[in-house]
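With one protein chain withheld, the remaining protein chains of the complex are depicted in position.
We call the chains A, B and C, going by the order they appear; numbering starts again at 1 in every chain.
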Amino acid sequence: MTTEASRGAEAPPELVQLLTPEGERVEHPDYDIDLTPEEVRSLYRDLVLVRRIDLEAVALQRQGELGIWASLLGQEAAQIGSGRALTDVDMAFPTYREHGVAWCRDVDPVKLLGLFRGVNHGGWDPKEHNFHLYTIVIGSQTLHAVGYAMGIQRDDASAATIAYFGDGATSQGDVNESFIWASVFNAPIVFFCQNNQWAISEPLEKQSRIPLYRRASGFGFPGIRVDGNDVFACLAVTRKALEAARTGQGPTLIEAFTYRMGAHTTTDDPTRYRVASELEAWKLKDPIERLKAYLFKSEHADQAFFDGVDGEAAQLGADLRRRCLAMPDPEPLAIFDHVYSESHALMDQERAQFAAYLEGFAK
Amino acid sequence: MTTEASRGAEAPPELVQLLTPEGERVEHPDYDIDLTPEEVRSLYRDLVLVRRIDLEAVALQRQGELGIWASLLGQEAAQIGSGRALTDVDMAFPTYREHGVAWCRDVDPVKLLGLFRGVNHGGWDPKEHNFHLYTIVIGSQTLHAVGYAMGIQRDDASAATIAYFGDGATSQGDVNESFIWASVFNAPIVFFCQNNQWAISEPLEKQSRIPLYRRASGFGFPGIRVDGNDVFACLAVTRKALEAARTGQGPTLIEAFTYRMGAHTTTDDPTRYRVASELEAWKLKDPIERLKAYLFKSEHADQAFFDGVDGEAAQLGADLRRRCLAMPDPEPLAIFDHVYSESHALMDQERAQFAAYLEGFAK
Amino acid sequence: MTIMSLSKALNEGMRKAMEDDPKVLIMGEDVGKLGGVFRVTDGLQKDFGEDRVIDTPLAESGIIGTAIGLALRGYRPVCEIQFDGFVFPAADQIITQLAKMPMRSLGAIKLPVVVRIPCGGGIGAVEHHSESPEAYFTHTAGLRVVACSNPADAYTMIQQAIRSDDPVIFFEPKRRYWEKADIDTASTEWWPPLHAAKVVRPGTDATLLAYGPMVKTCLEAATAAEDDGRSLEVIDLRSLNPLDEPLVLESARRTGRVVVVHEAPVNNGFGAELAARITEQCFYHLESPVLRAGGFSTPYPPSKLEEHYLPDLDRVLDAVDRTFGY
Partner (left out) sequence: MTIMSLSKALNEGMRKAMEDDPKVLIMGEDVGKLGGVFRVTDGLQKDFGEDRVIDTPLAESGIIGTAIGLALRGYRPVCEIQFDGFVFPAADQIITQLAKMPMRSLGAIKLPVVVRIPCGGGIGAVEHHSESPEAYFTHTAGLRVVACSNPADAYTMIQQAIRSDDPVIFFEPKRRYWEKADIDTASTEWWPPLHAAKVVRPGTDATLLAYGPMVKTCLEAATAAEDDGRSLEVIDLRSLNPLDEPLVLESARRTGRVVVVHEAPVNNGFGAELAARITEQCFYHLESPVLRAGGFSTPYPPSKLEEHYLPDLDRVLDAVDRTFGY
């Protein structure tokens, strides 16, 4: 099995790259991007801040403040690049790991912690941010995203939908059905697959024997592989795909070739199934380091800027920790809230009975 | 919508054909077949007899002897061609329409009638014929077929599995999951899709915007489209795919491009959703007519032969009718049989209670 | 007033809902030109177009999953599952997403999705075409589950279900599709709430609880029982979740004898919930245990056996007799 090859450190030929691991800008025949120094610095800031949020969450879990956490470590560029390609009217459907995209959609980071702390199952209003709730059942959200895109068509709106999912998710029936619906209805959607090489302990070859972006060809729409650790390339490729969707050209599958640098979640132990050398190889392709190198070389930023961002990050982390600890626990009777949006006899009955029961204890 | 184009009468270029609708033998770079006149006549006989079985079943349904029937009219060549490509050790997983394949697997035609008459849900022993029971839930059997093929691998046997399904089935999650399993495990399986242009009232473009055989490319294995009304081509293409499977070269998807000349089932009314001209166009491509024309031209058969086959068909039909009417109804208590293969307290209890209840009436 | 079959009443109800609200969509397999295999959506695509009456690819999970997405965008999809036995590929989307997403969102999301399921046996069909899967859904919190039993209710209940902001699993009694009744679609008279049960025949000696196809069977049983001098009350539950408990309990206390009738297998069927609930709350009023006349705890048999499998007038009366044996 070509384990190394299929998730190896050297990028396969067909991969779109605009910024090398060494921080060199390179050209690509079909994709280019033209950013002001200001915009590049802003992307760098995004990357650093979301990594900091992630690190803080991992720490909070270690200290028992969160039940579990799914780290995005290593996938910052894929998430910020695609997330910044979205316009306000576009709608995003995340998995449980898109903390970077949430950041781009202005979801207060502390709201992401709610479900991992166990105070709720989803703490923000999707409509407010055009960012759907995290979905834990692998692949389900891809169908929701296509349905939403069909709604956009019926509204005659110029907007697009983006559905996030992982390499493992590509094996689920729902994800493949979403490809079918999207192509048959020519829905305005971008399928953004973060191939981080692993589905918990299973390497990519347990899900596919060919590069994932090629899956789209079987359904009649374009698929493309992008360097998922290159924020420029992710931004450029996603922008183009979203624009195609908005202008009636239908779906695109983007495979962001990246790496899950951390454990699957804080409860996972990767040493049981993958070799340390793999991580080392990928560290050389770190999405933040390469952008930092580029900013230095291009003299778009100086030390003061980097120090500033680091300081901001430190503060963001401290602030997040403080507000996490301050999160109120839900009331016992909240168990019965929002199960139905209209009144429901059984909910009223069980709520009343449980209230009386708790009363009894109070006495 | 290119309705006509996608299920039009003129065969698309990429289609493998060895016998034209006019009965001319043609060459194909990758596929050929070398049959003795005897073998060709035998294929003709198969086609005529299964059509006769089908016609008789339709008549039986009209007369109320069957609850429903799914006709194979027009798909004889796809089924006989692929069915005759199978060896005894190969295993076939049909839908509910593979009466022609059942014929090739030596399943007594009257046994096919059981489930349509309502005396059972499946009347033959799959192991005895290496022909699985009919599966009504669209797509489910494709996963069973892949699992069976994985078993063949574990047995180190030189055998293959063939999974039958329709154009509509390609939209089901299960079918796409079966493609994934097959490619990841390189299972010895042939996916035989009879694209008869319709899923009840839905034309192909409701399931896919590209030719179905191309679906395989998204999963990393070969897909090929064959003229489903050409028994030679179906035999040649299926043989090659089965041999590839048996020799460790993994799965192949075959799209047999054909046409459902009858209603979806005897309860369906196609006039509600398709134009008569479509059927007329396809009649010119009838699988039996073209082989008959070939046999005449090649002088491999004379009128006496054709008369003989017709006589055999008439007898088969009469015989089938007689034995259908003679089928015994199941006993009431059979409701509880075979639900579990080992004894089960609840079955025993309910069986006893119901027996007593029936007793009560007897008295 | 117009004489209408149950299937036509559903068709008219959906038509009305689509006229009243442009956000209402119909989606499913063969619901367009064909009008569905039971013609329940007949003519709707012709009149409302392909954007509002959508022939979908052949995949139930896809139907429910995309319906959820459309609902998130503000639409009100009415999904047709072609037959009861084909709802299971959609089980995950219904149970983990449709039922739970509103609570997941702390109320920010409403999912006004109706899932229409023709259900039950008695039409001589092949496997998977005669099942009664309601218990899978009554056990799933977050769903409302209703079943119509006659044309008039079909006409009003489908409209109420479509208006509901919660997901509704809507069961249609297949074998009653062709039953006719006089319906006044113009009538502005008050409609009973979607979740209200109905006493369809008052009685004093025992209560028959039914829904969907078994309501008619129970009414016939009650008529037959009358000749033996037994007065049976028949209640059409109409709604399984939530249950109209007050009405059911009042009747149970009054008659002291209850028989639950449904086509689904008895084992862990909805009848079990009714029996447990009624017994808990009417313990001292019951002259006999709540008995269940239902399908046997086996897969649905070949159609030649369905007359034996399904509860019929005799099986219902046999159960009633047994309640008098205590």
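Criterion: a residue touches a chain if its C-beta (ideal position, glycine included) is under 8 Å from a C-beta of that chain, and two chains touch if they have at least 3 such contacts.
The structure displayed is predicted, hence computed values, not measured ones.
Enquirer: Among the chains in view, which touch the chain not shown?
Expert: If we consider the entire complex, the absent chain touches A, B, C.
Enquirer: Determine which one of C:G13, C:G271 or C:P311 touches the chain that has been left out.
Expert: C:G271
Enquirer: Would you mind spotting which of C:M103, C:L237 or C:L317 touches the chain that isn't drawn?
Expert: C:M103
Enquirer: Can you work out which residue in C:A108, C:I123, C:A141 or C:L247 touches the chain that's missing from view?
Expert: Answer from the full complex: C:A141 touches the omitted chain.
Enquirer: Touching the absent chain in the whole complex: find that residue among B:N120, B:N186 or B:T238.
Expert: Counting the whole complex, the residue in contact with the absent chain is B:N120.
Enquirer: In the complete complex, which positions of chain C touch the hidden chain?
Expert: Answer for chain C: residues 61, 85, 88-89, 91-92, 95-96, 99-100, 103-104, 127-128, 135-136, 138-139, 141-142, 241, 264-265, 267-273, 275-277, 279-280, 283-284, 288-292, 297-299, 326 touch the chain left out.
Enquirer: Against the chain that's been left off, what residues of chain A make contact? List them.
Expert: Per the touch rule, chain A residues meeting the hidden chain are 67-68, 96, 114-121, 136-138, 168-169, 171-174, 199-202, 206-207, 267-268, 272-273, 329-330, 332, 334-336, 339, 346-347, 350, 354, 357, 360-361.
Enquirer: Which chain B residues touch the hidden chain?
Expert: Against the missing chain, chain B presents residues 120-127, 132-133, 135, 137, 140, 142-155, 173-174, 177-178, 180-181, 184, 337-342, 344-346, 349.
We adopt the following convention: only the chains that are shown with their structure count from here on.
Enquirer: What whole-number Å value describes the gap between the mean CA coordinates of chain A and chain C?
Expert: Here chain A and chain C have centroids separated by 41 Å.
Enquirer: If you average the CA atoms of chain A and of chain B, how many Å lie between those two points?
Expert: Centre separation, chain A to chain B: 44 Å.
Enquirer: Quick check: how many Å separate the C-alpha centres of chain B and chain C?
Expert: Centres of chain B and chain C (C-alpha means) sit 36 Å apart.
Enquirer: If you look at chain A, which of its residues touch at least two other chains?
Expert: Residues 173-174, 177, 180, 184 of chain A each touch two or more of the other chains.
Enquirer: Touching two or more other chains, which residues of chain C qualify?
Expert: Residues 56-57, 59, 61-62, 89.
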